[in-house]
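For this depiction, one protein chain was excluded, whereas all remaining protein chains were kept in their positions.
Chain IDs A and B follow the sequence of writing; residue 1 opens each chain.
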Amino acid sequence: MAITDMTAVQLAAAIKAGETTAVEAAEAVLAQIEKEDKKYNCYVTVDREGALAQAKSVQEQIETGTLTGPLAGVPVAVKDNLCTEGLLTTCSSKILYNFVPTYTAEAVKNLKQAGAVILGKTNMDEFAMGSTTETSAYGPTKNPRNPEYVPGGSSGGSAAAVAANECTYAIGSDTGGSIRQPASYCGVVGMKPTYGTVSRYGLIAYGSSLDQIGPLTKDVTDCATVLEALASHDEKDSTSIARDDTDFTSALTEDVAGLRIGIPNDYLGEGLDDEVKTAVLQAAGALEKKGAVVERFDLSLVDYAIPAYYTIAAAEASSNLERFDGIKYGYRAEEYAGLHNMYKKSRSEGFGEEVKRRIMLGSFVLSSGYYDAYYLKALKVKALIKKAFDEAFAKYDIILGPVAPTTAPKLGESLTDPIQMYLGDIYTIAVNLAGLPGISVPCGQDGKGLPIGLQMIGDCFQEKKLIRAAYTYEQEVGRHE
Amino acid sequence: MANIISDETIEYVGILAKLELSDEEKEQAKSDMGRMLDYIDKLGELDTTDVEPMSHVFPVQNVFREDVVTNGDDREQLLSNAPQEKDGMFMAPRTFE
Partner (left out) sequence: MNKQYETVIGLEVHVELATKTKIFCGCSTAFGAQPNTQTCPVCTGMPGSLPVLNKQVLEYAIAVGLATNCNITRYAKFDRKNYFYPDNPQNYQISQLYLPICRNGGVEIETAEGGVKTVGIHEIHMEEDAGKLIHDEWEDCSLVDYNRSGVPLIEIVSEPDMRSAEEVIAYLEKLRLVIQYLGASDCKLQEGSMRADVNLSVREAGAKEFGTRTEMKNLNSFKAITRAIEGERDRQIDLIESGESVVQETRRWDDTKGESYAMRSKEDAQDYRYFPDPDLTPISVSEEMLAEIRAKQPEFRTEKMKRYKAEFDIPDYDIEIITGEKPLADLFEATVALGGQPKKVSNWLMGETLRLMKERETDASDLCFSPEHLAKLIGLTERKEINSSVAKEVFEVMFEKDIDPEIYVEEKGLKTVTDEGALKKTVEEVIAANPQSVEDYRNGKEKAIGFLVGQTMKAMKGKADPGAVNQMLKELL
């Protein structure tokens, strides 16, 4: 098998067995990037020299036996909103066009400790705001399954890089579906863990109470393996949770007997593409055949998740993005008259349209006289949504449904109507509001040959159930390419 | 559209958010924000009397650090990204009247 076709676990095993080396692996993947990335634009920055130097050092550590883990020597692509010391980190924004972090994000550190070789930084929707990777200041990423279509977003570069074999696996961040949705559009596996499982230290924040880092991989085994390496309790992140159950690979077993799966009727209603619906229900059928108990139920409040989400995320973003002011780092306008004009010009020229739209909305909902009506109301609705999930998880181990209402849209068709774009997040967003884990697994294709994703949602800290179900499904039907 | 966003509101939010929009962008922002607020108004359908606003999903509390110095001098690195610096400090447009 070609190196670029291998999964992370396969490649690490081959390196360990001496069949190839970390350097060869890095070279092979870099060659693939060289060959394919002009077409797909998965990367904002490729760190060729850095990757080869890391690979050399990792290979030495593998040979001396200091690195033995299941990801040692495997090349990884990192979303461009994760800080990497000495390596350009732009959030796909002009405002950070020249920003070189002085420290590395905790999640990336954890991967490095596991022997990962960082290839570069992947393209994304600017500051993770978007669902298509078209809001990037560095041009859109294209879907490797069909380059006329978007890869999804915001972690579109990461998902596309995995799909195009321009990396062996990738990491992304998920604030409202930003890992799961591009994974679905590109036909790869993506997972958003329980809030607090992966440290956010070094993740350039969008919506702090919603952001989580997670893996995008070729299969479920890689997904569990990478998540196991990412997860840690970090004292630098107050919202990081100390868990003693992050041995996620232990859940890679074919066993769903008696697993209670609920499908919300609300997730199969109006707006859902028929082909997507069929594929998702077929996947549920496959799990049922393996012994799971599948039922339909009413989740309730589904329609309220999007307005609550956009209020909270925009409010937090408006504050999180205040630090980009042209004084300490990043873009400063060439010409300005005085301090406040410098702020305004630098920010207006540095941020793209969608980012400005959300900053304006967020600033408004927090402003004097509106806080209670909008922001506080949204936090109350969030409490209700969490409660609805609590009730559902009293009855079910897993909630199953589609990731998105449709397969990937064509490039250039989404940004004209923001609200229409936001509606595409309807099945993924509530998971972030409630802090739950969710996984996206390929479950077929539509008539155009575009991948369809199956979403499974677990109760807090129940990633293992998701991995078990996803693994069982993958074994049953085979990996969808 | 139930929410009509005035020019003054856009101007005011621009001051808060430090964004300067062109006339065209302002018109677009007025319409976008109005539509978004109409959409958000949907939350008003829900009765949230006696519901506690939830900012943190988990009951994680009292995360502290001890009062021990752990950081050294990082100045050179810190200033490496500054658009303008002088004498070990960031240079900003004058703040004094």
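Here is the rule we use: a residue touches a chain if its C-beta (ideal position, glycine included) is under 8 Å from a C-beta of that chain, and two chains touch if they have at least 3 such contacts.
Because the structure is predicted, anything quoted here is derived from the model rather than measured.
The chain not shown here is touched by just one of A:Ser57, A:Thr102 or A:Asn265, and that residue is A:Thr102. Although one chain is not displayed, subunit B still touches it through residues 12, 15-16, 18, 55-56, 60-71, 73-75, 78-79, 84, 86-96. Interface with the hidden chain, as seen from subunit A, comprises residues 82-83, 89, 91, 96, 99, 101-103, 105, 200-205, 207-209, 235-239, 315-316, 318-319, 322-325, 327-329, 339-340, 343, 363, 366-368, 371, 375.
As a working rule, only the chains that are shown with their structure count from here on.
Subunit A and subunit B have centres, each the mean of its CA atoms, that are 23 Å apart. Of all the residues in subunit A, the ones that touch subunit B in their complex are 98-100, 102, 195-196, 209, 235, 238-239, 241, 301, 303-304, 306-308, 310-311, 318, 322, 325-332, 336, 338-345, 347-348, 351, 353, 356-357, 359-365, 367, 374, 376-384, 386, 418-419, 434-435, 460. Interface of subunit B with subunit A (complex): residues 9-10, 12-14, 16-21, 25, 29, 32-33, 35-37, 39-46, 48, 51-58, 60, 63, 65, 74, 77-78, 80-84, 90, 92-95.
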